[in-house]
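Only one protein chain is missing; all other protein chains are in place.
Chain nomenclature is as follows: A, B and C, assigned in order of appearance, with residue numbering initiated at 1 for each chain independently.
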Amino acid sequence: MHKIKLPWNSLGLVAVLLALVLFFSVSSEYFFTGVTFRTLANQIPTLTVIAVGMTYVLLIAGIDLSVGSVMALCSAVMGVVIADMGMPLPVAIAAGLVSGLLAGLVNGAVSARWAIPSFVVTLGMLEIARGGAYLVTNSETRYLGSAVEVIGSPIAALGVSPALILAILVVIIAQFVLSKTVFGRYMIAIGTNEEAVRLTGINPVPWKILVFSLCGLLAGLGGVFQLGYLQTADPNAGIGLELSAIAAVVIGGTSLAGGRGSVVNTFIGVLIIAVIQTGLAQMGVSEPSKRIITGAVIIAAVLFDQFREPVGKWLGARLSRE
Amino acid sequence: MHKIKLPWNSLGLVAVLLALVLFFSVSSEYFFTGVTFRTLANQIPTLTVIAVGMTYVLLIAGIDLSVGSVMALCSAVMGVVIADMGMPLPVAIAAGLVSGLLAGLVNGAVSARWAIPSFVVTLGMLEIARGGAYLVTNSETRYLGSAVEVIGSPIAALGVSPALILAILVVIIAQFVLSKTVFGRYMIAIGTNEEAVRLTGINPVPWKILVFSLCGLLAGLGGVFQLGYLQTADPNAGIGLELSAIAAVVIGGTSLAGGRGSVVNTFIGVLIIAVIQTGLAQMGVSEPSKRIITGAVIIAAVLFDQFREPVGKWLGARLSRE
Amino acid sequence: MYKSFASPVLTNLDLDILPGEIHALMGSNGAGKSTLCNLITGIHPPNAGNMEFDGQPHAPATLKAAETIGIQMVMQELNLFPTLSVAENLSFSSLGGRAGLINHSSVVERARHMLAQLEMDDMDPETPVSALGVGHQQLIEIARAISQDVKLLILDEPTASLTDPQIETLFKRLNAMREKGVSVIYISHRMDEIARIADRVSVLRDGELVATLAIADAAPDTIVNLMAGELPEQDEHSSHKTSAETSAEVLLRVEGLSVAGSIDNVSFDIRAGEVLGIGGLIGSGRTELLRAIFGADKASGGRLKFASDGLSSSRLMQSPREAIAAGIGLVVEDRKDQGLLLGDTISSNICLGQLQGLSNRAGVIAADKEAAMATDAAQELQIKYDDLQQPVTQLSGGNQQKVLIARWLLNDLPILLFDEPTRGVDARAKASIQALLRELAAKGKAVVVVSSETDELIKVSDRILVMSNGRHAGEFNAADVTEEQLLEASFKHYSKAQHA
Partner (left out) sequence: ACGSEQPASTETAAPDAEKPVRVALIMKSLANEFFINMADGARAHQAENGGYELVVNGIKNESDLAQQVSLVEQMMATRVNVIVIAPADSKGLLPVVKRAMDEGIVVVNIDNKFDNAILADMGIRVPFVGPDNREGAKLVGDALAAKLEAGDQVAIIGGIPGAFNAQQRQLGFEDAMQAANMEVVSTQAADWEQAKAASVAGAILVENPELAAILAANDSMALGAVAAVRQAGKTDDVLVVGFDNISAANDLVQSGEMLATADQFGDQLAVFGIEYALQILASGDIPEDRKTPIELITK
């Protein structure tokens, strides 16, 4: 009875992803190997969770430019808690996540409460959180070594790291929340017509604050993963990350105007970005070509995705005939 | 008979600007001097013209992330035309401006023609133009020296540089176009309700392409000014400039959702950003504090500007009483 | 002619419009009237069939193409630019003077002229459209269309949010145009208008042309029968009405309510089991009044006293949320901007306010409960849809209105405010909404209805309050008031205001 729309919506994106994988596999003998995929698996958790938070923010027609800085702030806090204060990892993680949550809360509270464009508020936070990261670390990278290794190293039984498992869990839960819960509906509704939501007796302000707080929290979680991956707390981490995150979300078809989006597609967007980067690096193409190709593929992916509906229908028809 | 609306709209911003100038004048004995203002006058032309282009783009509910890269590409082209090909300045300027125009044209054509979010297209262009800048310069900065000095050095009779004069002319013309011409009305209309424009029998596509082309052209002009200012063509120039430009525009009260904005206020936004940067650098505050203060002031400026209407009315009432 | 979206909308339609006639198009919501007009004006292409206009084959590729050969349309939904001025909206496609500059004075001058045609001389052409109510916005759209050099004018529910005096003016214009040989396609759900203005009537049902009749042969009953079969049984509602003197319980007492710039010191009672109608001219402040009671806008003064605490304590609503908690609901006037989630499904739109109740403690929505709730609500209001998961934008205007009403009925609040609830709703649905309003009152609810249709007000209300220029201009017992009395009251405070 219910129409399952997702598969055909994701189809264009999956096709782009597969085409890229195919292309790189043909171009580079090393691409289609377990090692490459393990490498990818190490890289994507951070961008994944941050892009999930960004998906929610874009859904309510906001934007969060501060994610890269907030991530750096959170890993800075964790680094200092472990290296300078000698606290155990769980305490550090808690401190990091709380920092992220607070930064997000401020973003949300200021923008929702005073109706200031989130672009401006989070641009301010981009500077503030970066300053904070420099402040707490005194602009010095902290090396943490084995203290944080557990986050990023594969669990023997599963062959994948806790970071990746958590990141995928975040994707699944976030998609579930978006499509099945009251909160998800409210996000879509606020992104579509905030005034209508208000006039239906639902105060959009707390929900918006919640969304930004979650985005901050997920940036913090991204910081945790980054820490596990690099075993280093670097106050300069994540410069420009906001653009990659937004790119992943938008490639995934979420509208910048709000009201429409999918977390799963965001994840495919993250994979597309990661595959392009990895593939080009493995081919060792020159920096100018790398830039030009990356740019062209981003545009092409979205362009191709425009045609996902016709392509989806066509494929759907084919499949059902068989 | 005509209502003059602008002054009261700009009032909150002007107040913020004056407050900043006052603050820095008190904090630093050298701030309120001719030298500071000459320094500022040298710095602002580039950001000013780029922010003007961005104002138009935001007005039609688009965004252009590629301005920084396009500016770098244009100055790279000019640098190579002068230094490697030995051509005279006017030829170089023409080549630079044409490069900018073309980049903008591509942005506009791709996004308007295929209805792809301009965020994605210009994000792609951000990479492509940067790659192009590396390509033409072979990633080497070109020193041009006196060949380009004329652009940035003060004209004796006036005491200000051609760059500043041109930049201010651009502001005036762009504000005039916005408020007095059909093109200006179309931009506002496209930004508020593109579908309605189409239904009025006006095809919005060419107008949108025009806006993006202009934004590219102005990024190219920004490149010309940058070249005159630094006398070097640096392929790494303008990284992150898109955020500064958007910040200036948004501080100036232009809505990211399109349909509402003012070029003059954008210019005040540029001044606010430039004054914060210069003031903080003169005070020599530490990098973390610099970041935190900058972020806080950006938010505060917009927050304060929210109250511009009441403040404006109050002041208006006062003034008219006297 | 044939047109299909998800499912066929128009099938095998043959229709001709004679020069110099006003041809009414009638049909229930979703019958395909707007779609037909979209085909004629080139907004959508037909899937099959052909048209002829002025002896030439007619297949406009765009609206522009249709306009150049003299076809103008006022669409059902507003298409204005809120940040631009009235004058600029009126001349939007011909703003240009020399060198692309706007010829400000001639644009304003032209605007005055265009406004004068609809006797709106007192409107400042330089006001931004966003400052106008829906009714005025609709007039702007009409003024824009009729001022062009036009051979065929299409008006898609032009009077939906107009009050009687404006309708009179519009009809005067239309008659004058007819004399000059202009053809008009006139879509309306108001039977009385059709009888007064149209030469012939065509009735659509489910995308098929059922009949074309000369107006003389088109008694309302005939048309209604052609449209959709029988009207719901009209109960003799006036007998159910509580008379104004009855001591029905006062649920809400509004005292001295004021809103800066639009409402001045308005007091009245809202009683259980009663329909209170609110009449008045466009811009008289009716919408503002409801919004202020509901907490959607800040009131600048006044009190609300609730029966729940013995009419003793008094407060103003600070937000719609608070108003709902206090038992007040508002069905807004501008469904597109303030009511519906246009990108979302029918079901989401209906259930938006009920999600908390449809979900478990973790906030997960029970999909089956939601579907059941939406289906029930849609059936109760006879919404015409293919699938509840369809975007609400695919519904016809009238059905969209019903979706909005359905949302509020689910809340089951004691006090319901309706702002133009039957705007753009077909005769059958209108009758059923009117019956619904009565029914709600009969169940003991307090119902407040703002309507621009005087006959509707008289028909559906127990008491009628007339607003004039933001002020209370009298209350009447609906059983014995005349249209003239109401009209007189609506002008009451304007002349004074001008002299002051």
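One rule holds in what follows: a residue touches a chain if its C-beta (ideal position, glycine included) is under 8 Å from a C-beta of that chain, and two chains touch if they have at least 3 such contacts.
Since this is a predicted model, take the numbers as computed values, not measurements.
**Q** Please identify which residue in A:Ser179, A:Ser255 or A:Gln282 touches the non-displayed chain.
**A** Missing-chain contact among the listed residues: A:Gln282.
**Q** Looking beyond the chains shown, say which of A:Gln175, A:Gln231 or A:Thr266 touches the absent one.
**A** A:Gln231
**Q** Which residue among A:Asn42, A:Ser161 or A:Thr181 touches the omitted chain?
**A** A:Asn42
**Q** What chain A residues would touch the chain not displayed?
**A** Within chain A, the residues that touch the unshown chain are 28, 30, 33-36, 38-39, 42-43, 46, 134, 137, 139-143, 145, 149, 226, 229-232, 234-240, 277-278, 281-282, 284, 286-287.
**Q** What is the set of chain B residues that contact the non-displayed chain in the whole complex?
**A** So the residues of chain B touching the unseen chain are 28, 30-31, 33, 35-36, 38-39, 42-43, 46, 130, 134, 138-143, 145, 152-153, 226, 229-232, 234-239, 277-279, 281-284, 287-288.
Following the convention adopted for this analysis, only the chains that are shown with their structure count from here on.
**Q** Where the centres are mean C-alpha positions, what is the separation of chain B from chain C, in Å?
**A** Centres of chain B and chain C (C-alpha means) sit 44 Å apart.
**Q** In whole angstrom, what separates the CA-based centres of chain A and chain B?
**A** 30
**Q** For the complex, give me every residue of chain A touching chain B.
**A** The contact residues of chain A facing chain B are 63, 65, 110, 114-117, 119-121, 123-132, 134-135, 139, 240, 243, 246-247, 250-251, 255-257, 287-292, 294-296, 298-299, 302-303, 306.
**Q** Which part of chain B faces chain C closely enough to touch in the complex?
**A** Interface residues on the chain B side: 2-3, 180-185, 188-189, 192-193, 195-196, 198-203, 259-260.
**Q** Using the touch rule from the top, collect the residues of chain C that touch chain B in their complex.
**A** 43, 62-64, 67, 75, 79-84, 88, 92-93, 95-96, 100-102, 104, 126
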